[in-house]
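A short write-up of the structure that comes next.
One protein chain omitted, others in place.
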Amino acid sequence: MKLNLKKKPIIPLEADVITTDNFLNKSLDEIKAMNLFIGNEIAKLEEYFDIDGINEKRGNIDNIQIIINGDLSNVKRIGEKMSGGEIIINGDIGMHVGNQMSGGKITVNGNADDWAGAMLSGGELEINGNARNYVGAAYRGFWKGMTDGVIRVKGKIGNEAMLWSRNSKGANKWPILYCGGAGSFLGIHNHGGTIIVDGDVDRYAGADQAWGTIIIKGKLLKKLPSYKKIGEVNEIKLANGDIIQGKFIEYSGDHTIKKETNGRLYIVA
Amino acid sequence: MKKTNIKTTQDVICPFCGTLCDDIEVDVDLFTNDIVEVRNACQIGTAKYFSSNPSDHRYNKPMIRENGELKETDWDTAIEKTSEILIKAKRPLLYGFSSTECEAQGKGVELAEILGGILDNTASVCHGPSLLAEQDVGVPTSTLGEYKNRADLIIFWGCNPVDAHPRHLSRYSVVVRGYFRKDGRNDRFIIVIDPRNTHTAQIADIHIQINPNEDYELMSAIRAMLRGVKIDDKEVSGVPKEKIEELTKIIKNCNYGVIFFGMGLTHSSAHHRNVDTAICLTRELNDHTKFSITPMRGHYNVTGANVVFTWNTGYAYSIDFSRGYPRYNPGEFSSVDLLLRNEIDASLIVASDPASNFPANSVKNLFKHPLIVIEPHETPTSVFADVILPPAIAGIECEGTAYRMDHIPLRLRKVKEAPNGCLSDFEILERIVKKIKEKKGE
Partner (left out) sequence: MMLNNLILLTGRTINQGIALESGKTTKRNVRATAICAFDKDDFKKLKCFIGTPVKITTDYGEVIVYSTISEEGPHPGVIFIPLGPWANQVVNPNTYSCGTPTYKGMKAKVEVVKEGKVLDAVELIKRLKEV
């Protein structure tokens, strides 16, 4: 199923209706008539998208694949609450892509705006460009954010990624973020998330981390004074069992939260 | 001697800053309806009262821009034009609300809802980060009266009340006698943490001259020390480790401490996370002694705007009604961000001056679209507006409720009549709401 953006919206277009779950078992005509929201007005999906292909009415969400082409940098909320199937976006994407996803895969061949993969509870989000702030973060006022699933960003991300992320050993849930560089407050209020950065990171990494693992394979601009050096290691065993090889300096923190903590920050030696 | 007939009003609430002093006395000459004397207010509050007198920069009649020039008109025409502009808009912004009273703020909520637009107030560029932090980690706080009577350690972090809240020190925080602080200033220990030796720092017992933009690091260090952890670093934020240890010891050993904080935390690059860690520090200090924290709110009723918006919509600022129900997300629905992205196609500015207070690039986009202001005085925003609706000044020419920085509601008084052509903010907004409902056929 292919969607081509016909015209770039001047004010943001909210397209939370474009998900595999919503397209499941719907005819082409039903999809064309779905509602998109632009400012305080409603537009039909076909006003902004040319739709190609047949929607497989096989009732199995994992067979659904939606390919979306165009400059979608002003289109928000695609893939919201998705539970299976695949969405491939060929272009930049607006805010909230893949938010509250519990399964399936979204690939963005471009840059993503704020809140990519916010509140993720499963599935995979892959961004082959940069992402802005709040990647995999909790929405305002929530004390639990990303609880499972994987986010991979090839390029750099902005600030406050993985805000309030929380793992669950008992339920075997290991939220994990890979990125090529990060801004400030990486992993703020982290409760068990794993973050692996293949590049440099700005200030305040691991701020208020209660437990979790942050691995920086580049430079950290400035370490927080509430992190303490433990020593050097030759490999890191992640909470989910994976092993990362390499020489790293190990720090414990954030000691603003606890005197003794399992939280760890590793910086390449 | 000129004939006068002076009416004195006592216990007047000053409509300038969040300290909301309630002991002002105002003399009005009933013959001329001019304010002739103000007693007890600070210089800024006094200036505000006098600014309500007629002058060449006070608007007395509604104005509409025709052929590039602002021309006087009547209320019906101005309200009609306002409603036309707002109804046509796909993403209208209603902004300001901090220098008016609570009933008007409530009307603002109704207007934003029926328009399906964005509702925001000045907290967005001021203490919005403080609210974001409170939503994440809570806030152990109390009232100014409690601080006056009990607090023996006051920390001013990133704020300068001598300049911004002039009577705060003499009414609540420093040079005032309290029930358990009978010796006033001598019963209190004042700490100021600021990159400059501000006027407030100059009267403090300790001034920590922190590096600009490094407040978060210092608070992290103090919090770790409070946990009993010895930090690795010899110096944090330009402050030697020994000094931080000494400071931590002092604040742990007071009877009741308070942190007052301001734009030094919210306007630096860590924004709401500075406040987040300051709140956590306050909370953690309660394991050792008693401690509270209060933001130094700027406008006299910005707290009221937050409170009124919250009890109506669930959210305090940066609220979007475009999907038919209120949604909240600063950064996405906050005024400056919306303007920087040129997402707004019409604005109604109430009791505020964004052209002076917003960064230049956002003001450029504000001017690209129809602009309506409810504003008593000539400001850099109003001179470029398409419609000017002149209000009576709340707290001087009309009554209402305002909330102090510690959330205490106080009743604003009316000390004199408004100029003939002016309506109250509430009435103006009500007329606009009525006209829009009419046009929408409700």
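Odds and ends about this structure:
By written order: A and B. Residues from 1 in each chain.
Here, a contact is a pair of C-beta atoms (placed from the backbone, for glycine too) under 8 Å apart; a residue touches a chain by one contact, two chains touch by 3 or more.
Since this is a predicted model, take the numbers as computed values, not measurements.
Taking the full assembly into account, the omitted chain touches A, B.
When the omitted chain is restored, the residue from B:18, B:62, B:117 or B:166 that touches it is B:166. The chain that is not drawn here is touched, among residues B:19, B:105, B:268 or B:282, by B:268. Considering B:8, B:197 or B:286, the position touching the chain not shown turns out to be B:197 (whole complex). Residue in contact with the omitted chain (choice from B:57, B:230 or B:323): B:57. If you put the hidden chain back, the residue from A:9, A:39, A:85 or A:158 that touches it is A:158. The omitted chain makes contact with subunit A at the following residues, 114, 132-134, 158-160, 183.
Residues 16, 43-44, 47-48, 50-51, 55, 57, 124-126, 128-129, 132, 160, 162-164, 166, 195-199, 201-202, 209, 212-213, 263-264, 266-269, 271-272, 298, 317-318, 330-332, 334, 336-337, 340, 353, 355-364, 367, 377-380, 383-384 are the ones on subunit B that touch the missing chain.
Everything that follows uses one rule, which is that only the chains that are shown with their structure count from here on.
The distance from the centre of subunit A to the centre of subunit B, with each centre set as the mean of the Cα atoms, comes to 35 Å. Touching subunit A in their complex are the following residues of subunit B: 89-91, 115-117, 132, 135-136, 216-217, 220-221, 223-224, 227-229, 231-233, 236, 269-270, 273, 276-277, 280, 321-323, 328-332, 343, 345. The touching residues of subunit A, counted against subunit B in their complex, run 11-12, 14, 37-41, 95, 114-115, 133-134, 139-141, 143, 160, 164, 184-185, 188-189, 203-204, 207-208, 222, 224-229, 254-256, 258-259.
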